[in-house]
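Structure first, commentary second.
Then we have subunit A:
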Amino acid sequence: MADNAAGVADTFPKLLLRNAERFRSLPAMRHKDLGIWFTWTWAQMRDEVRAFSVGLMELGLRRGDKIAIIGKNKPRLYWAMCAAQALGAVPVPIYADSVADEMAYVIEHSEATFAIAEDQEQVDKLLSIADRLTHIRMTLYDELRGLRDYDHAHMMSIDDVQKIGRDKLASDPGALAQWQAEVDKGSASDLAIILYTSGTTGRPKGVMLSNANVMISADNGNKFDNLTEKDSVIAYLPIAWVGDHIFSYAQSYMAGYCVSCPEAAETVTEDRREIGTTYAFAPPRIYENLITLTMVRMADASRLKKAMFDYFIEHARKWGEKILNKEPVPLGARIIYGLGEFLVYGPLKNRFGISKVRIGYTAGEAIGPEIFRFFRSLGINLKQLYGQTEASVYITAQPDGEIYADTVGKPNIDVEVKVSPDGEVLFRSPGVFQGYYKDPEKTAEVKTPDGWVHTGDAGFMDEKSGHLKIIDRAKDVGRLNDGTLFAPKYIENKLKFFPNIREAVAYGDKRDFVCVMLNIDLTAVSSWAERNGVVYASYQELASHPRVYDLLRGHVEEVNRSLAEEKVMAGAQIRRFLILHKELDADDGELTRTLKVRRGFIADRYEPLIKGLYEGASEVDIATEVTFEDGRKGTLGARVRIADVMPMPAAPMEKAA
Partner candidate 1 sequence: MHVEKQRPAGSALMHFLYLIFIDPFVQMAQAPDLLAQTLWEGLVSGMLYALIALGFVLIFKASGVFNFAQGIMVVFAALTLVGLYEAGVPAFLALALAIVVMFILAFVVERSVLRPLVGQPDIILFMATFGITYFLIGFGEIVFGGDPKVMITAPLYLPKGAITYHTLGGMVQLQKIDIAAAVIASLMVAGLAIFFSRTRIGRALRAVADSHEAALSVGISLEQIWVIVWFAAGLVALVTGIFWGARSDVSFALEVIALKALPVLILGGFTSIPGAIVGGLIIGLGEKIVEFYWGPLVGGGTDAWFAYVIALLFLLFRPQGLFGERIIERI
Partner candidate 2 sequence: MLYRETGQFKTTYQSDSAIFPILQDRIGLAVILAVAFIAIPATRNDFIINAVMTPFLIFALASIGLNILTGYTGLLSLGTGAFMGVGAYACYKLTTIFPQVNILVWVVASGFFSAAVGVLFGLPSLRIKGFYLAIATLAAQFFLEWCFIRVPWLYNYNVSGAIEVPQRELFGIIVTGPRATSETRYYIVLTLVVVLTWLASNLVHGRIGRMWMAVRDMDLAAELMGIRLLPTKLLAFAVSSFYCGVAGALMVFLWYGGAEASVFGINQSFTILFMVIIGGLGSMIGSFMGAALIFILPILLRFVPESLGLPLQSATVEQLSFMIVGAMIIVILIVEPAGLARLWQITKQKLRVWPFPY
């Protein structure tokens, strides 16, 4: 851990003081506001945070208090975290888009005494639940707009808090020492932050992380990727999410790199380009959107440009990753790649604002291998990592040069990973959380006495690469009747990576073999139909067209082939599939509102189809009740064909990855 003259910097406030000395005039934070970038050096940021912190002290924030922080990525909200930590208080960041009810629960559960809100919108939300917040003594806000006329009896702007702090520091010579004493009281084992995770079921749980948890984890992350004060990130993911806390707060404090806050949600790409970040993090969705955007726009490009684009992208597909991985590549291919860099890759990265990105991470969900390879082939060092709030993010990550589309990498520094006999992944590391706030039972469920944490994810160690592969949520993983591991989401994801397949639902738990129901992607398949002279009058007709079945059979076989390459999964290949006559729809309850398939519900609803699949029928008639766009209900009748697929022979490990 980092040292300074005063001793070991084992808390974030101490790190701030250290950085203010060590990096003094290097930028600590930037914020695009009112059209230009405002910059704070580490020394300036220390002054801001100190004034804020002393102000909070004056307002009565005490050691052990909780302070709720609600809003988007704004410098002062990040400062609030450190200002609170300096006094030994614990910040509790809350998702800016959480509904009032959820917010009320978290604030009340955390017993926060102060709330810091970004703007009028959040203040209004807080006011609407004011009667349920029994601990809150004071609300502080960042943006004054619209709040001028509010009752300020228990409300104050952060500016004013800082002013109180500055005045105190100026008028009372002892104040600084008093504050410094508070900072010095902090230790590595103190609670640094409580992050509430919004689980899929039940109430959010408050994950308590100590300074040591966060700092060691962040430091290991920095070492893993050689992050230094020369790097730069843009903070645009929710501040209540552990990833943002590590990337935009902890790692920055550890390494000294600059964190930039965008002007608005709409301008993130633009702002990222302006800053030219070197370290990027995004869920797969963001990368997917970039590719979609690229493809949509290129479809409108002139023929010549399109041809050139396609040529170079194809070339990159062939050689780009090899060049990135520093494998031997023929000179000719290198020269063409260089030309492509000038004509296509460079400009493309420039448009995405990722020209200077040295390390990019994707995590949270499985990323489509095509998407993953696309960015890597352009020369972006995109990697996957696997993490959890309970681990202070890092569990595994892919080291440079060892990149595979379908793994999440090797255990991070100081992290131990093991897979339980029933397939669940467990880890143990310095980042392991202290426990769930006010919930020792849940803590005990997840964390073993010897420090191992159940991730709730099923996975396995890939023998050849030594990387971890995550296949599904552990509770969703089942077994075929012959005992073979069956991971529905793993199979579904593999299917969904084909653009022609919009949704896939896999069945197999406690059955003899694996079957899937598919939804075609209307845009992709209709454009394919147009190119291939397939005539159809309706979605239903297209979905049941024999040639569409042929098309999708190819995809299914492809998935089988890739399953066959994995020892653990080879037995769970798809034997039969069908294409649904209607799109799975959240309005019909088939998908959750976050558009995840509800496997059980679908199985009940399409019971005849399930029966047909497992009883060997080649056609099944079905009538389904549907909800139309205007809310009316009706019945949709159809005859659905079922197709067989041959399993591929398990050919272990010859050309894996």
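Throughout what follows, contacts are C-beta pairs under 8 Å (C-beta built on N, C-alpha and C of every residue); 3 or more make two chains touch, one makes a residue touch a chain; residues count from 1.
Criterion applied: all candidates are chains of the complex that A comes from, given by their letters.
Everything quoted here is computed from the prediction, not taken from an experiment.
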| item | value |
| --- | --- |
| Of the listed candidates 1 or 2, the one touching subunit A in this complex | 2 |
| Subunit A residues within the candidate 2 interface of the complex | 30, 32, 35-39, 273-276, 294, 297-298, 300-302, 305, 308-309, 342-344, 346-351, 353-356 |
